[in-house]
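Missing here is one protein chain; the remaining ones are kept as they sit in the complex.
Here the chain labels run A and B in written order, and each chain numbers its own residues starting at 1.
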Amino acid sequence: MKRVVTAIVVGLVLAAMIVPVSAAKKVTINFWQAGGDSQTAPVMRQIIKEFEAANPDISVNFQAVPWGEDPHVKFQAAIVGGTIADVFTIGDPFQHVLAASGALEPLDKYMSKEMKRDFYPQFLERCSVDGKVVALPWFGDVRAMLYRKDLFKAAGVPEPNPSWTWDEFLTYAKKLTRDTDGDGVIDQYGFGTSGRYVSQYQVFLVQNGVNFIDEEKGIATANTPAAIEAMQFYVDLVRKHKVTPPGITTIALQDIQKMFAEGKVAMFFDASDTAVRFSKEPALAGKLGVALLPHNKAHGAFGGSDVIVMSSQSRNKAAAWKFLSFMVSREPMLAYCKACGFSPVLKSASTDPYVKADPIRKVYTEQMEIGGFFYFKHPKASSMTPVIRAEVQQAMEGTKSVQAAMNDMQKALEDLLKSK
Amino acid sequence: MTPKLKKKRTCREIVLAGLKYILLVAGAIVMVAPVLWMLSTSLTPDSVIISYQLIPSKITFENYVRAWDFPRVFSDSVTLGTFFFNSVLVSALITGPALIIDSLAGYVLARRDIPGKNLLFYLALATMMIPFYVIAVPLFLVVRKLRWLDTFQGMIVPFLSSGFGVFMFKQFFQSVPKELEDAALVDGCSPWRIYWSIMLPLAKPVVGTMTIFKAMWSWNQFFWPLLIINNIKLKTLPLALTMFRGLNVTEWGTLCAGMTIATIPIVVVYLLMQDSFQKGIVMGAVKG
Partner (left out) sequence: MKSRPVAEKKRVLYRLGEVLESYTMLAPAYVIFLVFIFVPVVWAFYLSFFDYSILSMRTPEFSGIDNFRRVFSDPVFWTALKNTVRYSLGTVPTRLVLGLLLALALDQANLWGRKIFRTIYFLPVVTSMVAAAIVWSLVFSASNNGLANQFLSLFDVAPKGWLSDSNLAMFSVCVLSVWKDLGYVMTIFTAGLQGIPLELYEAGAIDGATVWQRIRFITIPLLRPTTFFILVTEIISSFQVFTQTYVMTSGGPGYSTTTLINLLHNKGFVQFDMGYASALAVALFISLLFLSWVLRKVFKADEIVY
């Protein structure tokens, strides 16, 4: 008995001596990806494998958190609980929500000048708070117009030219909304959209030279004449001209995509990953067109970006930075963008044939340059979404006039901007 | 006159019985249709252009194979089997101990004469009126203090007792004739002995009912594991199903196959315990 105890004690002491030695040699960092799904996981794991091969002293524990698991809620809880990963990705503009609470490690001190210079400035600007970089962009994207060439041809509508306007867009949408089999029921709609996503209608405001809030002045601008005019145009598409399929106030984007693939919708806005996916779909061969969005007073296209951040709670910041900077370097970024159909955000990546030669990518790059804009860069950004969405949905449904909805939105946004 | 009246009545009864039958069958169709649809979609080949049909035009088990191997893209060592095992483990470790803990408390509240009994009973009832979301954040902080975030015990221990369980067992034990217990008391049996060797065996049907309720609840719980579990190896089936829903691509066939796999075990538990389930409800909820 005594011997057993002695053996255990000796064993424990030995283990205690060995563990710190090996721990000093190998550091494990946690990395979580918001929105990791079956499409992204394989390439992400490949990138991590390459990183680990190049840095044998660091091992990366990777967890993909699908959007269905509410990664932003989960990450906030983990920050509160002190269990947040060392490095994690989030959807823009959530970095501003987190940065406001001090959860993110400022990255300037780690970054070289060359590194900073290689990012497209508008993306890096998205990741800065009071001049400090708190996150790094990891890919970028805008919405462009996806359209069905075959349906345009059948309806006798010319394909959109790069400088088309709201009027042309409306005319086309009306012509494309029709009864194709002659049974008296409309079975094809000009424009697919959804009241569920602010990105789907914020773009009309920007194309009209306004937005829901004025970020620089910190005031709400939802009931300015230009904003109301833009929203009226959007709501009229649904209620007056009826060029959108029924039941779109809460529809999922996936369903719009499905309708487009089935030929029930002729145009809709979507990001380049969908365009790339559709371009590979045999059933859509030769039928898919990608064009710039129409414009009114200005050009505008909703841009999105996933960003990668380091937790201020991380205990292995040196290793975390090594990994983070590897992730945003040229090759890994290109590998990820190629696999998922997004655009890289490094200038040095523009020489790659993926960015240079691909016709779909070209349209998206041009769209980004002439009118890319992002969601609000504000700590309350994620609280604004439900407010804007709820009011627009009510206007789309006609339970409120556009004017009334925008007035109520204005009030709610003012309250949010006022609150701490 | 009398026979005629009688005949007329039976005639009416037949019509009524027929009508009742038609309504019952129609209702049953409505009840199973969504479940059948899930099954049918799980057997239909997946493609971008999906059409939802009640009867699949072409049957394939590909989705099940895909669903099983699907989690491997996230981690080599993980299949749907891992999540399945986790779900079984968590459900079993909640259901088993919870039955003992709830029935112990139910027995004492029903039968032992101790100070503060009523207050304790009302406290147990009050727990039923607290929506989980009300306490989720403080609970998260409590579990963090215990260092149970991202562990099995974090998913299990907070749910080892429930007001509903205590209530059901108390109602049942109250209805057991006192004489059974008195005989044992004369023999000098301790409360624990009486509970274990006399009362608990009598409570079999209530145990059946509570097994189903507890198993069902713990098998399907979603929000709490979502909040505390990050390690993919510890995830349960409901969490795993979110992986099938990508940002842009949801593979409905695979998702439905996964949901079917996640539904079958609990249906089997129900079918196995169905009879004692019904009896237990009579004893726990209704009598008392």
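FYI, a contact is a pair of C-beta atoms (placed from the backbone, for glycine too) under 8 Å apart; a residue touches a chain by one contact, two chains touch by 3 or more.
Small disclaimer: the values here were computed from a predicted structure and weren't measured.
Q: Looking at B:Ala203, B:Ile229 or B:Ala262, which makes contact with the chain not pictured?
A: B:Ala262
Q: For the chain left out of this view, which of A:Ser279, A:Ser325 or A:Ser383 touches it?
A: A:Ser383
Q: Give the residue, chosen from B:Val78, B:Leu93 or B:Leu160, that touches the chain omitted from the document.
A: Candidates B:Val78, B:Leu93 or B:Leu160; residue touching the omitted chain: B:Leu160.
Q: Which one, A:Gln95, A:Gln394 or A:Gln410, makes contact with the chain that was left out?
A: Per the contact definition at the top, the residue touching the missing chain is A:Gln394.
Q: On chain B, what residues meet the omitted chain?
A: 20, 23-24, 27-28, 30-35, 37-38, 41, 50-52, 54, 101-102, 104-105, 107-109, 112, 114-115, 120, 123-124, 126-139, 141-142, 157-161, 163, 166, 171, 174, 190-192, 195, 212, 216, 219-220, 222-223, 238, 241, 252, 255-256, 259, 262-263, 266-267, 269-271, 274, 277-278, 281-282, 285-288
Q: For the chain that got dropped from the picture, name the residues of chain A it touches.
A: Within chain A, the residues that touch the unshown chain are 70, 72-73, 76-77, 79-80, 98, 100-103, 185, 195-196, 245-251, 255, 258-259, 264, 382-383, 386, 389-391, 393-394, 396-397, 399-400, 420.
Quick note on the criterion: only the chains that are shown with their structure count from here on.
Q: For chain A versus chain B, what separation do you get between their C-alpha means, in angstrom?
A: Each chain's C-alpha centroid was found; their separation is 38 Å.
Q: Please output the residues of chain B touching chain A within their complex, sorted ascending.
A: Counting only chain B, the residues touching chain A are 48-50, 70, 73-74, 137, 140-141, 144, 149-150, 226-228, 230-232, 239, 241-251.
Q: Which residues, counting only chain A, touch chain B once they are in their complex?
A: Contacts found on chain A: 32, 35-39, 41-42, 45, 63-70, 73-74, 77-78, 80-83, 85, 253-254, 257-258, 261-262, 273-274, 277, 281, 283.
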